[in-house]
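A short worksheet on the structure shown next.
All protein chains but one are shown in place.
Here the chain labels run A and B in written order, and each chain numbers its own residues starting at 1.
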Amino acid sequence: MWTGILIAVAVLLALAVVFGALLGFAAERFRVEGNPLVDQIDALLPQTQCGQCGFPGCRPYAESIAHGDAINKCPPGGEATIKALADLLDVEPQPLDAEHGVEQARRVAVIREDECIGCTKCIQACPVDAILGAAKHMHTVIESECTGCDLCVEPCPVDCIDMVTIEPDIRSWSWQPPQPTIIATDRQGASA
Amino acid sequence: MTEYLLILVSTILVNNFVLVQFLGLCPFMGVSGKLETAMGMSLATTFVLTLASVCSYLAYTWLLEPLDLTFLRTITFILVIAVVVQFTEMVVRKTSPLLYRVLGIFLPLITTNCAVLGVALLNINKNNNFVESVLYGFGAAAGFSLVLVLFAAMRERIAVADVPVAFRGAAIGMVTAGLMSLAFLGFTGLVSV
Partner (left out) sequence: MTQLWNFPGGIHPPENKHQSTARPIRKAGIPERLILPLQQHIGAPAEPLVQPGDKVLKGQKLADVTSGMGVPVHASTSGTIVGIELLPVPHPSGMSDWCIVLEPDGDDAWCELSPIADYRKLHRDDVLNLIREAGISGMGGAGFPTNIKLRPPSDRKVSTLIINGAECEPYITADDMAMRERADQIHGGIKIMSWILRPERCVIAIEDNKPEAVEAMRKASEGTQAEVVVVPTKYPSGGEKQLIQILTGMEVPSGGIPADIGVMCQNVGTAMAVYRAINRGEPLISRITTVTGAGVDDPGNFEALIGTPTRHLLDQAGFHPERVNRLILGGPMMGYTLEDTSVPVIKTTNCLIAATENELPMPPPEQPCIRCGMCAEVCPMELLPQQLFWHARAQDFDRAEHLNLFDCIECGACSFVCPSSIPLVQYYRYAKGEIRTQRAEQIKADRARERFEARQARLEREQEEKERRREERARAAAEAQKKKEAEAEKAVAEGEATDERSARAAMVQQALERKKARPAAAATSEASTEKPDIESLEKQLNQAKGKLETMESMLDDARAAQADNVEKLERAVAKNLDRVKRAEDALTEARKQLETEDGQ
């Protein structure tokens, strides 16, 4: 009887050793460096570099998401970004985490030039270098490059920067979806 | 030659592992949300099934039988399957990191997929020779893939359709799977293998 058990155990051990060696070899052969997923996640984020998610920029947040962080921390990205991230990572889309801010209409910074004293503090604060100016010279925001992150409002010593909502005009107008009739089950307040 | 064809027809349609024998339902329901994911999963499972079928047959015929250790077949097959799945996981991670990320936990779950172990054990029960084992494994995988892809395509359409609130998500998925299973019952008796 003992010989039988011994042979069984020996065979299993042998199998395990052989397979272990095979896997070890395969692990070396198929080693993966880096994480290209981070690039794909970063491509979906709005790049305002505002820091509202708690990370110093969009790339660090992308890296964090790749390691399993929640996808609902980005207010400038809003619902659309959450949905895109959910699609990419095959997770459930969640509502925006209010702790990090609320989704607002796109805004740009505007400097009231009468009050600007040319201190360059806002230029140093802008993460995308969208403010033009030099020391003791007038500063102005390049509207097309401004991402609306409002990191420049704080450092201004004379408080001359306003965040202005972009008004829709005839060229940026687009059709609204038709409002469908409510069906009975929707009226009960349940939603998918 | 005809027997091989019959084995394939039997495993793919008549005795489909998912819809008739109800094995491997876990990845079937879990990975069928999107068509691309489903295709990736079916490829991975095909690879695993065929390889595992072959390896377990070889392990049984050349190791367990001569040493009269056939009672060890369950644990040996699980060992073989686990190794093959690990190997597959490494290959997938290298070739498509997105697919790897998207399949997530379901890739290593192929280890515990009853369909894979079922194929290995059924091969032994049916006394299949080597070629028949390979075909059996491949046919099972092909049947699994067929159903998985069909189901995923349907689920994509159902996801955007007007489903009553109480049925949305898994519920309508189960109903659809049941209806598909009924449809596949139509193949009964086509091949008696």
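The rule we apply is simple: a contact is a pair of C-beta atoms (placed from the backbone, for glycine too) under 8 Å apart; a residue touches a chain by one contact, two chains touch by 3 or more.
Since the model is a prediction, treat every value here as computed from it, not as a measurement.
Which of A:A27, A:I117 or A:A134 touches the hidden chain is settled by the complete complex: it is A:I117.
Seen from subunit A, the chain kept out of the figure touches residues 42, 45-49, 57-58, 80, 83, 87, 115, 117, 127-130, 145, 147, 157-158, 169-170, 173-178, 180-181, 183.
For subunit B, the residues touching the absent chain in the complete assembly are 156-157, 159-162.
We adopt the following convention: only the chains that are shown with their structure count from here on.
Partner subunit B is touched in their complex by these residues of subunit A: 7-8, 11-12, 15-16, 19, 22-23, 26-27, 30-32, 35-37, 40, 88-90, 183, 185-186, 188, 190-192. Those residues of subunit B that touch subunit A in the complex are listed here as 33-34, 37, 59, 63-64, 67, 69, 72, 75-76, 79-80, 83, 86-87, 90-91, 93-94, 97-98, 101-102, 104, 162-166, 168-169.
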